[in-house]
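Right after this comes chain A.
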Amino acid sequence: MSDIQARLREIARRLLTEGHVRVFIGFGPGFEANRPVPFFAADPDAADRLLLDEFCAAGLARYVLEEVREGPVGLVARGCDGLGLERLLADHRVAREQLYVVGVSCRGVVDPDRACAAAGEEVRAARVNGETVTLITPTAERSFPRSACLLDKCLRCQDPTPRIADVLLGEAIPPGERDLAHVDAVERMPSDERYRFWARQFERCLRCLACRQVCPACNCVSCSLDRPEWLERGTGLAEQFMFHFTRAYHVAGRCVACGECERACPAGIPLGLLNDKFMKDLRDLFGVAAPHRPGDVEPLGKFCPDDPEGWHEGGEGT
Partner candidate 1 sequence: MSSDWQPRIVGFACRWCTYAGADLAGTSRLEYPATVRLVRVPCSGRVNPSFVLRAFQRGADGVLVAGCHPGDCHYTSGNLFTRRRFSLVKRFLEYLGLEPERLRVEWISAAEGQRFAQVIREMTDDLCRLGPNRKMREEP
Partner candidate 2 sequence: MEYRYFPGCTLHEQARNFDITARESARELDIALVELDNWQCCGAVFPLATDALINLVSPYRALASAHAAGFDLVTLCSGCLNVLRRTNRLVATDREAREKLRDFVEMDYAGERRVYHLLEVLRREVTFETLRSRVKRRLTGLHVAPYYGCLLLRPPEEMEFDDVEAPTVMEDFLRALGAEPVDYPFRTECCGAYVALREAKTQAAAQVVRSAAAAGAELVVSSCPACNYNLERVHPTLPVVYFTQLLALALGRDGAFAGQVPDPTPLLRGKSLLPEVS
């Protein structure tokens, strides 16, 4: 990543000096090692603090909503960020000419906690190469399987390269089809056990709304769930179901599977399992790609005369 990081800084510096963009969004050093945080370079010198390594976990797309208010915005975008931006563009929340996107192909971001657990000691740096991840610790340099080191959202990622980059650093990796087998596992549970599974997850939900605030598809100016007639502030099980049902339905056919909601959830609720269920049915019933590639009209905004009636084949465990 280091030479790409250098080129990124050089581009950011040029954009800021020539005034193409008012701010360049990327990652900067965090308080703790291996936890870089979103960073907003507002002047050319700040560009040199831009950082791009295997630990940059947060999604950046949502930030453009706020930042474009004062002028054009530059940002670094991996595949998931690119899809997030496409979502905001498809929803007319930002205009393409307001963005200067520096695309980067991403092979996966390391989860610092998982890496430490795998290495058994403090991890200084990491390199993701194909099917293995090399963790550099003070004492050694050993490689581990991807599943032991990477974030969940990266393990299921099928879109390493953003498609709307103005400039792409590194070569493009073609997108793939998402494997939605994890949804089948939940579908196979008997309905009462499935209900207890979800009741247990939602019981932990704090309603802190992190999943909503980090989601590029949840970009409304004001959320209908903030209105008392839709959802009261109480955290009884009925309200918890209403919140998660409505949020999942509202992003159905619009979710780009960036995985940020699951990563942000403090209660460890498998939100991906909710969004992916809609994604699986949209794929099986209406042939919508998984993950959804934002087009001009969302899948629920159109119909085919011969759409199947999905409620017939419903029933246990299909």
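The candidates were selected such that all candidates are chains of the complex that A comes from, given by their letters.
FYI, a contact is a pair of C-beta atoms (placed from the backbone, for glycine too) under 8 Å apart; a residue touches a chain by one contact, two chains touch by 3 or more; residues count from 1.
Here the structure is a predicted model, which is why all the values come from computation and not from measurement.
A.B. asks: Thinking of the complex as a whole, which of 1 or 2 is in touch with chain A?
C.D. replies: The single touching candidate among 1 or 2 is 1.
A.B. asks: Spell out the residues on chain A that touch candidate 1 in their complex, using ranges where they run on.
C.D. replies: 183, 186-187, 191-192, 194-199, 230, 236-239, 241-242, 245-246, 248-249, 252, 277-278, 281-282, 285-286, 299-300, 303, 305, 307-311, 314-316, 318
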